[in-house]
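Only a single protein chain was left out; the remaining protein chains are all shown in position.
We just call them A and B in the order they show up, numbering each chain from 1.
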Amino acid sequence: MLGLNTKDTRLLLIVIALTLSTPILLQPFAEGTGLAQFNAGYPDLMQRFAIFGIFAIGFNILFGLTGYLSFGHAAFLGVGSYSAVWMFKLLSMNILPGLILAVIVSGLFALLIGFVSLRRSGIYFSILTLAFAQMSFNLAYSVLTPITNGETGLQVTLNDPRILDGVNASPYTNLFGLPMSSSVKLELLGRLFTFNLGYYFCAVIAILAFYLSLRIFRSPFGLMLRAVKCNQQRMSYTGLNARPYTLAAFVISGMYAGLAGGLLAAMDPLAGAERMQWTASGEVVLMTILGGAGTLMGPVLGAGFIKYFENIFSKINDTVLHSWFAFLPDGIEDALVFVVQPFVGKGWQLTLGLVFMLVVVFLPGGLMEGGQRISAWIRRKSRKDDGRADSEHRPGTSPHIAE
Amino acid sequence: MDVILLQILNGLDKGSAYALIALGLTLIFGTLGVVNFAHGALFMIGAFCAVTLSRLINLSYVTLDPVKTDFLGNPAKIKTPYVEAWFGPETGAWLIDWSVPLAILFAIPVMIAVGFIMERGLIKHFYKRPHADQILVTFGLAIVLQEVIKYFYGANPIPTPAPELFRGSFDFGVLIGFDPNAIIYPYWRLVYFAFSALVIGAVFAFLRFTTFGMVVRAGMADRETVGLLGIDIDKRFTIMFGIAAAVAGLAGVMYAPINSPNYHMGMDFLVLSFVVVVVGGMGSLPGAVLAGFLLGVLESFASMNWIKDIIPGIDQVIIYLVAIIILLTRPRGLMGKKGVMED
Partner (left out) sequence: MTKSNFTRRGMLKTGALAGSGLALPTIFTAQSAAAASFTNDPTGSTVTLGFNVPQSGPYADEGADELRAYQLAVEHLNGEGDGGMLSTFSSKVLEGNGILGKKVQFVTGDTQTKSDAARASAKSMIEKDGAVMITGGSSSGVAIAVQGLCQEAGVIFMAGLTHSNDTTGKDKKANGFRHFFNAYMSAAALAPVLAARYGTDRKAYHLTADYTWGWTQEESIASATEALGWSTVNKVRTPLASTDFSSYIAPVLNSGADVLILNHYGGNMVNSLTNAVQFGLRDKMVNNKNFEIIVPLYSRLMARGAGKNVAGILGSTNWHWSLQDAGSKAFVQSFGMRWGFPPSQAAHTVYCQTLLYADAVTRAGSFNPCAVGEALEGYEFDGLGNGKTLYRADDHQCFKDVLVVKGKENPDNEFDLLEVVEVTPAAQVTYAPDHPMFAGGALGECNPGA
C-alpha cells in the first residue's frame, strides 16, 4: 500500500491508529483518583507530543541515517516559529500560510547553514552547527528584537494588520475559520476525553511526516545516506559525491524542524528566542538518542517521554504527594513524602537525568530496544520462535557514529 | 591605548579561565575520546568544594543574645564559629578568610575521587560505545549532579569572597606611565591568571617529562599496541580522568570568588568549553590552551564600546563567529590531529 511493503504498511497503520486514539490512550486513570495526575490527554501536551515527534523524526533523518550530529537544529525550529507568527500578524490567522512560510524559510536557512557546515565532518560539523544556532539565539534575544521581540517573544496583537482577514475574522489561530482550540469533550467511564482540533491537525501532519520519513528510509536516497554513515571514503572511491546527499538530508530535516516550529506557533501563537538556544538543540538530540537513533519510531517515543516528564512530573508537589499517601499512618506518610519529594515537582529534572543514565546503560538501543526486548520476550513466551523477526525496524546493525 | 592594554589584560584573564576549563575537557574529550557533557558539572562541583569548605570552617555554635531579638520577637542568635573557639579568634578569623585558597587542598582529593568513581563506575563502559550514547549518559550525569547540588545548596548564587589580602585592585597604569586609574585590575583575577598558568604548566610537564605521561601519550596514539606491550593502559586512563577532573575542579575553586557559584554555572561554561576545545583542535593540549586565550582576548575586544557601535551585537556572537571562521579555514582547528573524531 502506498509504495510500502506489508511490514511497513502494518507499521504505518499501527502508527495511525495510535496517533488517532491518543486522546483516549492518554487518559487511563479515572478523574478524582490520585493517579489522574498522570493523565496526559489534554490538548496542549498532546499537541506537543505530535509536534516534537515531527521535530525528532526530522532530526533522525539526518542523524539516524547519515550519522551527522547537528547540535543546532533548534535554530530551524525557532525560525519556523518566527515566520509563522509573522504570517499570523501580517496575512491571516489561518495557519496554512504561516506553516508554508515556516517550511520554506527554515529550508532556506538550513540550506545556508548546511552548505557551510557540511564542509566539515564529525565533531567539527557539530560545533559549526552549534555556533550558527547560538549566534541566531543571541541575536534574536538582543539586536534583532524589532523582528523577534526579544526575550518576551513575538506575539500576535489586536492591532496587527492581517490583510487577508476580514473585519469579523476569528482572532484565534484557525483553519478556514475553525479555531485550533475547539474541542469535543466526552465524558465516559469517569474519564474526560478531549478531542481537540489542533491536536488532530498536528496528528495528521505527524502521520504524513512519519510516512515521508518511512519512504526516505526505504528509498535509494536513504540507502545512499546510510552509505555516507558506513564509510564515506569508500563511497567517494566509487565516484559518488556524498555532499549533495547529506546536504539534501540536512535541508529536509531542517524543514521538518521548521514545520514543527510553525506548528508550535499555530497551536499557541508565540515565538520565543529560547526555542533556538543550545539547550533546545540538545533536547532533540537527547530525544532521538533516548528513543533510539536510526529507528523510525524511537525519536517519537523519546520526544513523548521527555515532554511527559517536563509537563507531568513537574506538577507533582508536596500537597499532591500527601494526598497520595494519605491512607498511610502519619509518620510513614511523611517519611514517604520526604523520600519521593526530591524526585518530583521541582526535582523533576533529577529523575529525568537518572532515566537518561539508566536507559543508556541498560538499553543501548534506546527505548526502542526496551520495546523490542519486551515484544521478543512475549513472543518467546507464546511460541518458542526466534525473536529476530522485528529487526527490520532498525536499519541494519551499523554502529551509529563510532569509528 | 590604555583601553586596549586593559582589554588585553582582561582577555588574558578570561582566557585563563577558558584555557583551564578546556584543558581538563581536552584530556577527557580530545584524547580519551569521550564526549563528556558532565565536564561543566565537574567545574561546578569544584566551585562548590570552595563553598562547602567555607561552610565547614564557618560551622558555628549558637548562643542566645540577651538583648537583641530577631524578626519574630525571639531572642537573637549569636553564631560563633568553632574554629574561633578552638584556635582563638585570630587564627579562626584567618582560616575563615582564607577558606578559598585552603579549598584547593580540599578540592584536589575530592575531585580526583569524583573522577575515579565517574570513570570506573560509568565512563569505562562507554569508551567503545557510540558518541551519541556518551552524550546521553554524561548529560544525564550532569543533570543529576546539578540537581543534587541544587537540593543541598539552593538555586541562588552563594557569595564566596577571596581573602581580604586579595580584594581590591592593582593600578598597572601608574607603573608604565599612565594616569592613575587608567589601568586597574583586581588582585584576585591576577592570582587566577598566575594559578592557571601554573596548573597548565604542571599538566604539560607531567605529560611531557614523566614516564607515566609518556605511556599515556602513547596510549592516546595507539591504545592497542600499548596494551600489547603489557602495560595496563586502563589504569593509567583512570588516573588521567582523575587528573582532568581535578583540573576542572581547581578551575572552579579559584573561580568562586570571581563570580558567586550557583548550581547551573557548569552548564553556562559547557558549550563554551566544547567550542574552545574544538577550535583548538581535537587531541591537542596546546591547541586548547591557545584557543582559550585567543577567544578570551577576542571576546574582550568585542565588548569595547566603539567596536560595538560599528557592529551592533558583536560581543554576543564573537566567540561563535571566530569558531566558524577558524573551522572553515583550518579544517582541524588550530592544532588538531588528523582522524580524531572526524567521522
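Here, contacts are C-beta pairs under 8 Å (C-beta built on N, C-alpha and C of every residue); 3 or more make two chains touch, one makes a residue touch a chain.
All of these numbers come straight from a predicted model, not from anything done at the bench.
Of the options B:Pro89, B:Gly121, B:Pro157 or B:Gly201, the residue whose C-beta touches the omitted chain is B:Pro157. For the chain missing from the display, the contacting residue among A:Pro97, A:Gly150, A:Pro342 or A:Pro364 is A:Gly150, taking the whole complex into account. Among the residues B:Ser99, B:Asn262 or B:Ser284, only B:Asn262 touches the chain that is left out of the figure. Residue-level contact of chain B with the missing chain is found at 2-3, 6-7, 9-11, 13-14, 17, 68, 70-72, 76-77, 150, 154-159, 161, 167-169, 181-182, 184-186, 188-189, 258-260, 262, 264-265, 268-269, 299-300, 303-305, 308, 315-316. Listed here are the chain A residues that touch the chain not shown: 31-32, 34, 36-37, 39, 42-45, 48, 138, 141-142, 145, 149-153, 155, 157-159, 170, 172, 178-179, 181-190, 192, 194, 264, 268, 270, 272, 274-275, 310-311, 314-315, 317, 319-320, 322-323, 326, 345-346, 348-349.
Convention: only the chains that are shown with their structure count from here on.
Here the CA centre of chain A is 34 Å from the CA centre of chain B. In the complex of the two chains, the chain A residues touching chain B come out as 63, 67, 69, 116, 119-124, 127-128, 130-132, 134-135, 138-139, 141-143, 232, 278-279, 282, 285-286, 289-290, 293, 342, 347, 349-350, 352-357, 359-361, 364, 399-403. Residues 35, 122, 125, 128-133, 135-137, 139-144, 146-148, 151, 267, 271, 274-275, 278-279, 282, 312-313, 316-317, 320-321, 323-324, 327-328, 331-333, 341-343 of chain B are the ones touching chain A in the complex.
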